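So that we are looking at the same thing, I have put the structure below in structure tokens.
A single protein chain has been omitted from the complex, and every remaining protein chain is retained in its original position.
Think of it as A and B in the order they're written, each chain with its own count starting at 1.
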Amino acid sequence: MGRRKQLYTTLLGLTHNPFPDHAIAAGGDRWPFDSDLHVGMPDRFARIFLGPRVDPTRKLTFFWSLGDGEEARGYGKTAYLLWFTQAICQDLGREMLRRCGGDPSRDCILAAYSSFNAVEGLSLSNVLYDAALDLLGARHSIIEALRGDKLARGATAYELLDKASAISWAANFDTNSRLLSELACRGPSSAALYLRSLSQWHRVRWGSSVLGTTVAFLKAIGVTRMVLVIDQIEDFANWLTPSYKLQRDLPRLANICMQDRLLADCLQIVVTIHPRAQRVLDHYSWNNLGLGDLTHDPRSERCIVLVGLTPDQFVRLTMRYLDSARAAGTQGGFSPFDRQTLDLVCTLQRGRPGPGLQVLHRLVEEAIDAGLAEITLNWARQFLG
Amino acid sequence: MARAKTFITQEYSLTQNPFPPTAIVVWGSSDDRENGSLFCEEVSPEKLEEATHKFIVNPVDSGSKFHFLWSLGEGEEARGFGKTATLHHLARRVNADLGHRILTGHEFPEEEAAATPILAAMGTFNRQDVTTLAAVSLEQVRYLAQTDPATGQTTLGLLRQRILENLREAGDLPKKPGRAGSADEVDAIVGRIREADLSIGGKTLGSPDQKFVRHFAGGTATEVLAYLRGASTKGGFELLSTLLVISRAAGIKRTFLLIDQVEDFASSAVPRRRREMEVERFRDLAIETQPFGEMASYVLTMHPAAARTIEEFWSLARLPKIDHLSRQNERVTVVLKAIDKLDEAERLLGSYMVRYRVKGVTVERLHPFDKGTLQVLVDRNSGRPGHMLKMAHDLIEEGARRQWKVIGSKETIDFIGRSLEEIDAALRTRKRSGIGAIE
Partner (left out) sequence: MEQQRTDTIPKLDNITYLFDTLGGVRDGLTFDEIRTMLISGRLAADREKLLDYSPGMTALRRLDGKEDRTTYWSNARDALRELMRLGMVERAALPSTPLQVKVHRGRQYALTPQGSEFLDLATKDPWEFRDRFYQAMAASHPYLRLVRGRLMQGDLFFARVRKADLPGNVEDWESNPPQPLDDLAKKLAQEVESVLGILIEPAKLLGKLRLHLGAAWKRRRKPSLAPRDYSKWAVKTVNDVTVRVLAGSYGVPFDYVTLRMSLSILDQFHVAWQTRSLTDRVGWTAWSAADGESPDVPIEDTSPAAWALRGSVWLRRRRPADEEVRDTLIQVFFNDRERKSQFELIHVLRAIVCHRLKIHGWVFNEVLRKMHAGTLRHEEFAINLDRGSGWELPPSEEPFRVGDRAFYIMTLLRRE
């Protein structure tokens, strides 16, 4: 058998297998994404998760995925949220504000993506810490541009430091002075390095202090709103998490959203939510926290429910992936697949893009092993059982 | 009575009992019978090639992340097939030259193989102290700090050399090597590792472990090993993350993390809660945390009982199916088979005996065993290489004790001490009939 890498090209007209081997998106991924795959989704994101202004009744909004049959994962929530975060940061929220009738001249918005993660320990503090790292790391260039703009207009680094300090004092908030110094005097990249150097001990304790300090600085350089995206809450809100953590962190989350004088006026939080998380949160009296119902009613203005793709949508998604790996001079469209194969995969996976793309990865690998130049329905059926 | 070793030398023409006393590979042991250096590629060459292709070569091109090495059977019947020995052998082959020979032997052009160095690290669960993913991660790091008895080098040492070569090529160090472990060298290596760390996007576990980095950069293998041996399992993830950053600094494109004895973790004696939690951690680490997500591929040993106890959590965590029967998994699955031919058994035992044969003596290759012994060894151990080797060890010891000049089938059956029918009957338990089933 020839070298695999060459066979992708000689047999299938691809430079590599463009599909992911697994059904899970993560920060740092570089997979193709199409925000318009679900019609109107960017507008709905803008309206429900952002809104023209900070709405106190919708500080916390929910992103569900549920389909007919089973499962609540693999629908593409993480991919959408990563896109949303990036879409806001790339132009300080202008396009999103325009979509929902907000005033881009009035607001300057940033977003951060963070996720509960079982490796480091599950706590709100870790999530807030990671959110700060996301802002200062992945979004450092936009923050650097804002800081640079202030400095170019005559402000000094110490003035920025003083302004951020004043904002914190007014909110009765104790900043992390080292972090604030780094931000003001050296910039976000240096601040990110500092945060990365700290150990898990700090992450478990300093999350809200680190995020608060970052927000104070962002306010000082002109940011007026922040969107915090929190993914994988089901890793935290489950029956394995010690109850003291849930009893401690859920009220803290409510406090950040509703009462914290530094964060509550500018922060909105989008949370992905999952069936088992809902049961756990209900058990811990979520309804008493003042953060609203854990509804999955798609008619609600507090949540978006992502459903499975139609066959046409799945084909469109597949074509994006294929286009990212076309070898020069080869056929486009959905080749090497035939349409019926893609329809079959979409149906078997009930329209869930994650597992669907994973199956396509395997079909490509199997086709290579079998020496096929086309992946047809008859052949795919045998393989998929 | 003569000393057993004397008898073995005089009558069996062996310098010592050539077979391992247990069916377990112990990497880092000075005993060649145990440390995997006597692995015989000729026993099952097609399986070894299948494993090399599916677990090492393919993932370099396809990016596949999860792979499974199976043995079938229930309980004890699934042990002793050579999973550990196979994985260990693969790891040693990869690490010997960072995968160069494997890749060029599988149609990678020279240049591309040189530009695609790979690495393999192995960690083994047990029931005492390596019971969590963090502990296995630490074992994987320690694995690379052990000296390979065949080469006298550690893999970490190879990585360090590679970083130095790259630094010299880039002009960051003088082309002529200075004093080994000099401050300039150490600083340059640390600097390169820092750059590699900063180039990683997405969620990470924080900065590399600075002590590990300093010991590594300093180049003294014993210091590195001592540091790692003293490390707590709680720091396992951070140390493995640091290792991956170091590998990245050395230009490693893919690191294969081999996890053995998953059945010890997946045993139903391990509380369900822990199993669920560790599988979730595994998912978060392998996919959502960098640089693991980008750089790591995994090979896990598996057998039916282990699969059953973690399948539920595995699929809840949306990890790919484990099922060895599914066609969709064929590409990432290797099922080890029992030895069923006598010549395979001969090659297996022969590879150990030739190593310890007294020089200058001419005897039959398998002396003191004969072909009848081989047949009994295969039958009584269901062809499982690990168990066959252990039984061979016990036979040599028994033969020396009872002064058997030859160990034939009669002696072997006598040693085993049970009738053929009893054993066969025990193996023939009837399964449920399904009469009256409605589901």
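Just so it is clear, contacts are C-beta pairs under 8 Å (C-beta built on N, C-alpha and C of every residue); 3 or more make two chains touch, one makes a residue touch a chain.
Treat the numbers as computed from the prediction; the structure is a model and nothing was measured.
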item	value
Touch partners, limited to displayed chains, of the chain removed from view	A, B
Absent-chain contact - pick from B:G230, B:G360 or B:G436	B:G436
Sole residue of A:L11, A:I24, A:I48 or A:A72 that reaches the chain not shown, by the stated touch rule	A:A72
Hidden-chain contact residue, picked from the options B:K211, B:R229, B:R308 or B:K341	B:R308
Interface residues of chain B (partner: the chain not displayed)	75-76, 268-269, 271-272, 308-309, 311-312, 315-316, 429-433, 435-438
Positions on chain A where the hidden chain makes contact	66-72, 234, 238-240, 274-276, 278-279, 282, 287, 294-298, 307
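By definition in this document, only the chains that are shown with their structure count from here on.
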item	value
Contact set on chain B toward chain A in their complex	57-58, 61-66, 106-108, 198, 200-207, 237, 273, 276-277, 280-281, 283-285, 287-290, 293-294, 318-320, 326-328, 331
In the complex with chain B, residue positions of chain A that touch it	2-5, 8, 16-17, 21-24, 26-29, 73-74, 115, 117-120, 130, 137-138, 193, 196-200, 203, 235, 240, 354-355, 358-359, 361-362, 365-366, 369, 382-385
